[in-house]
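One protein chain omitted, others in place.
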Amino acid sequence: MRRISVTFLPLAFLAAVIVVGAHAAGAKTTLSLVAYSTPKDAYAKIVPTFESTPAGKDVALTQSYGASGDQARAVAAGLSADIVALSLEPDVTTLVKKGLVPSNWDKNRYHGIVTDSVVVFVVRDGNPKSIHTWADLTKNGIQVVTPNPFTSGGARWNVMAAYGAQRAQGKSDKQAIDYLKKLFKNVPVLPKSAREATQVFASGKGDVLLTYENEAIYANKKGVHTEYLVPKQTILIQNPVALTKSGLKHSEAKAFLKFLWSSKAQKLYGDTGYRPVLKSVAKSPKYNYKTPKSLFTIDSKSLGLRGWKSVQYRFFDHNNGVMVKVIGH
Amino acid sequence: MIARYALRLGALGYLALLLLVPVGLVFYRTFEHGFHPAWAAVTNPQAQHALWMTLIIAGIAVPLNTLFGVVLAIALVRHRFPGRGLVNAIVDLPLALSPVVVGLALYLLYGTGGWLNTLSQHGIKILFSLTGMTLATIFISLPFVVREVVPVLREVGTDQEQAAETLGAAAFTTFRRITLPAIRWAVGYGVVLTTARAIGEFGAVSVVSGRIEGKTETLPLYVQSQFEGFNTTGAFAASVLLALIALITVLGMRLFRPTEEA
Partner (left out) sequence: MVSGRAGGALARGIAVCYLSLIVLVPLAALIWSSRANGMHTFWAEVTKPEASAALKLTLGAALLVATFNAITGTAIAWVLVRDSFPGKAAVNAVIDLPFALPTIVAGLVLLELYGPNGPFGVNVAFQRTGLVLALLFVTLPFVVRAVQPVLLELDRDMEEAAESLGAGRMATFRRIVFPNLLPAILSGVALAFARAVGEFGAVVLISGNVPFKTEVSSVYIAGQIESDNPAGAAAVSVVLLLISLGVLLLIGAFRHWRTRHDR
């Protein structure tokens, strides 16, 4: 009896797999979107909206979300991707270096950037520990939650926001790096992605979470009892999107990319807490977020930020980066 | 007598705190907001697909490991061949390996730069697909049937088999009518262990899956992604499903190995 079931079972399952597989291989073009961890909510709305437009009629988009650096690594290792939506430019550059994304991916009006955001402080409802400035984060007994900068894109934005904020207050490069060391002494956990960090903070750990503004808004939407504040000095987060070389082969992928800069999609990004890049949408009062007093970018030379290429190497190189010494105390 | 009650209380208390309360909590948290949200959480397409993936992978891994497990067990006990000790050690290896290491090994073998990467260049996707996840699951659930069958084969001895051979039975007939019935309880128990391990696998599969929603997510991976997305009801509902499968498995284990209590 068991012998029969032992031979029957694999055949039955094989048959089932064939049936399912045949069904899935319909007339649609399947495209793969590989994204970082936080825009899941946004793309959950954008993708079906695109699929209901004439350009997206016969398209089925699969989606994968995870830590930005991790996702880039997976694509480099063979994860199919037609469109990559990552947290920051260096993760796309990794793919350009590996020959998977064309080097002219950012040659458009928006330099390949599809959404903006800023680094914010998320605190418990009522801000019981009175956290308002970057200096407050290094106080004794304050626990700061931020992801691991070697896997998470959000973590790298956090680090550069912290560094840049010090420089914006007139501190020297050395003083800014000393600040980073003090900051990370107050970091008790290092989740691997921004979404996981939000999860850890929501489950009760830590006094303040450093994250994207859109992630703070998402947490509030999900009923987590937190509030967020935009610090006086913070960095402008710019999230890139690119077509991979395999995506270039499909006109539908190009159409999807174009769609991301349409006002429909930009409004959907805005609805999920992002700062739209399309000026007409950004100007509307619904998405008109406050601009912090001292907003800088990764290219703010006067603050010692010379673009991601140099920053990525100087701070986040696995062997010699500044962060290796900062975290490895 | 106090000693006996103290021991009983201690043991049961330890079990309650460590085992029963956590599992009870899974059920409580799932149905905290009513039956409907929990039901919706496991009947949406993504959850359904995750369940399907889990079952397919187990449906491939378990029969294969059972079939080859029995053959290997017979080879290890009944035949002397060069490298027998090595084969024995290799069979036990998955028990000493972290699942993450298993995932890493497959990643190194089939990924860019790996020895068998040419497969993907010819269109055969191993990583980030059902194939890779199944290979990982087969790896980590491999030892159980072999380990259960080997001691039973040893104990049973070759008398009947030799008698059958002298009477002119072909090897396969001997296997079918003498060996197999002798080991069937061990095989059954091994199958249940293998199934439990295959369904519950998380670490190895999470390394090679690529987290493609609706395509390369198993139910355990779905639990994680729901938890991370603050859909705690969804995470717990899927957990309840897995816990129920686990309970059925546990009952199966009692069925095939009932003699462990006085």
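All chains are identified by letter, namely A and B, in their written order; residue positions are counted from 1 within each chain.
What we mean here is this: a residue touches a chain if its C-beta (ideal position, glycine included) is under 8 Å from a C-beta of that chain, and two chains touch if they have at least 3 such contacts.
Everything numeric here is computed off the predicted structure, so don't read it as measured data.
J.: Sort through B:R8, B:H33 or B:R154 and give me the one touching the missing partner chain.
T.: In the full complex, the listed residue that touches the missing chain is B:R8.
J.: Given the contact definition stated above, which residue among A:S103, A:S172, A:S203 or A:S310 touches the chain not shown here?
T.: Hidden-chain contact among the options goes to A:S203.
J.: Please pick, from A:P39, A:G164, A:P191 or A:G270, the residue that touches the omitted chain in the full complex.
T.: Going through A:P39, A:G164, A:P191 or A:G270 one by one, A:P191 is the residue touching the chain not shown.
J.: For the chain left out of this view, which of B:V102, B:V149, B:A186 or B:I212 touches it?
T.: B:V102
J.: If the hidden chain were put back, which residues of subunit A would touch it?
T.: Missing-chain contacts on subunit A: residues 67, 69-70, 72-73, 76, 94, 148, 150-151, 188-192, 200, 203-205, 318, 327-329.
J.: Mind listing the subunit B residues that contact the chain we can't see here?
T.: So the residues of subunit B touching the missing chain come out as 3-4, 7-8, 10-12, 14-15, 18-23, 25-26, 29, 64, 68, 71-72, 75, 79, 81, 87, 90-91, 93-109, 111, 114-116, 135, 138-139, 142, 165, 170-172, 193, 196-197, 199-203, 206-207, 219-221, 223-224, 227, 235-236, 239, 242-243, 245-247, 249-251, 253-254, 259-262.
Everything that follows uses one rule, which is that only the chains that are shown with their structure count from here on.
J.: Express in whole angstrom the distance between the two chain centres, defined as the mean CA positions of subunit A and subunit B.
T.: Each chain reduced to its C-alpha mean, subunit A and subunit B end up 35 Å apart.
J.: Where on subunit A does subunit B make contact in their complex?
T.: The contact residues of subunit A facing subunit B are 2-3, 6-7, 9-10, 12-14, 16-17, 20, 32, 37, 40, 62-66, 74, 76-80, 98, 193, 195-196, 198-199, 202, 219, 222-224.
J.: Over in the complex, which subunit B residues touch subunit A? Could you list them?
T.: By the definition above, subunit B touches subunit A via 52, 55-56, 59-60, 62-64, 66-67, 107, 110-112, 117, 120, 125, 127-128, 176, 180, 184, 187-188, 210-215, 225, 227-230.
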